[in-house]
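Only a single protein chain was left out; the remaining protein chains are all shown in position.
Then we have chain A:
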Amino acid sequence: MPYRHLIGPRAYVFADLKELMAKATPIRSGDMLAGIAAGSAEENVAARMCLAEVPLATFLSEALVPYEIDEVTRLIVDTHDAAAFRPISHMTVGDFRDFLLSDAASPQALAALAPAITPEMAAAVSKIMRNQDLITVARKCRVVTKFRNTIGLPGTMAVRLQPNHPTDDPAGITASILDGLLYGCGDAVIGINPASDSVPVLSELLKLTDDIIARFDIPTQACVLTHVTTSTEVINRGVPVDLVFQSIAGTQAANASFGIDLAVLKEGREAALSLKRGTLGDNVMYFETGQGSALSAGAHHGVDQQTLEARAYAVARPFKPLLVNTVVGFIGPEYLYDGKQIIRAGLEDHFCGKLMGVPLGCDVCYTNHAEADQDDMDTLMTLLGAAGVTYIMGIPGSDDVMLNYQSTSFHDQLYLRDVLGLKRAPEFEAWLQSMGITGPDGRLKPPGGANALLAYAPGLAA
């Protein structure tokens, strides 16, 4: 069904909901690359005005990616909670924005609505929201998850300790883990991106992180970010696995390019659950996403990259993940050109994920061929901190020496905690105090003698 909007004498016509959504999206290079972006600034706003008048219920009857050919669409439609949808079923996209900003949209009301909100609804309303709207509403959404600690409580922000090494050298990875712990990082997860995909190497890294966590009784979890089928294989060999990782995207075809489907994710989750390694909860999955991945795989079906990103959160949702993060600037400038586009995308992704009830963190990052720098990352992480982001990355000095990109650092999270008063996961915060790393105020203690953690690397300690 075509959509029309008049601006003065000019009629803008959008062939279908998919085209309307794409043209309403704040301009970004990936949609331009796909040839689906608005052709002018006025057309962009005409599409937003038109979209604001679309009833939310339309998204339940008009699929952007056909139901028959896409299992992600089938998942979204078949699991939609009609009862939870009733309070907002009469609203247009524009009404929905007003409601979300109002006091009526309390944290409790939003939590109850989450299963009623499809990714297309979340994406649509985000397209007519300003950055401050995305922050205000996301801040009201509560998503709490548990494995060995409690992540997502109001006033907290967790950090993934990312101790990557270009050749997976255990001593090098250990050094970065100790540095990160001593800077108060690691409550979200100690998560290694391995350079290798060989099972013996991955097993060694999993045993290393398990050993550190067990030896110091750290209330956190570990993950080696490899393909879900490899994690399943490693579990079957008896290697200790806390969280099972997978990159996911918003269409069946894009997921196929990652070598997965929903059934494979279910198998991975069941393998992790069978180990019963969580002490506080059974959120055992860790997913990563990012705008542009579907287009990059030639699997976007003419849908804009931000809507497809929200659909990736619909893929994540039924697997009750501990953590999901959007690796927002990693993909490169052909999808998000500069700091402005990366910042906008990070806020949109976080908002959509939280509105849908997914524990969204953000890898606030960029590559060296994007028009962005560390100042842009300072801006985005500060905005996300204000928005209540579940977690960010902690990478030594912001420089990932394995993946060759820049993210947020151990120092950056100290800055955010100081400026915004953000605490860690409470169990981890208590552990840091017991280890003499932080004081009762959560700030790092001044140096005094060698910390007990350094005994883990006897040949390397000061």
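Here is the rule we go by: a contact is a pair of C-beta atoms (placed from the backbone, for glycine too) under 8 Å apart; a residue touches a chain by one contact, two chains touch by 3 or more; residues count from 1.
Just so it is clear, contacts and distances are computed from a predicted model.
S.K.: Looking at what's absent rather than what's present, what does UniProt name the missing chain, "Ferredoxin", "Ethanolamine ammonia-lyase small subunit", "Cytochrome d ubiquinol oxidase subunit II" or "Sugar ABC transporter permease"?
M.R.: Per the UniProt record, that chain is "Ethanolamine ammonia-lyase small subunit".
S.K.: Out of A:Phe147, A:Tyr405 or A:Phe428, which touches the unshown chain?
M.R.: A:Tyr405
S.K.: Which listed residue (A:Phe59, A:Tyr286 or A:Tyr337) would be found touching the missing chain in the intact complex?
M.R.: Considering all chains, including the one not shown, the answer is A:Tyr337.
S.K.: For the chain that's not shown, point to the residue among A:Pro87, A:Pro115, A:Gly172 or A:Gly281 touching it.
M.R.: The one listed residue touching the chain not shown is A:Gly172.
S.K.: Could you tell me which of A:Pro119, A:Pro163, A:Gly268 or A:Gly388 touches the chain that is not displayed?
M.R.: Checking the options A:Pro119, A:Pro163, A:Gly268 or A:Gly388, the one contacting the hidden chain is A:Pro163.
S.K.: Please output the residues of chain A touching the missing chain, sorted low to high.
M.R.: Residue positions of chain A that touch the missing chain: 29, 32-33, 163-166, 169, 171-176, 178-179, 182, 332-334, 337, 367-369, 373-374, 395-401, 404-406, 409, 411, 414-415, 417-418, 444, 446-447, 449-451, 454, 457, 460-462.
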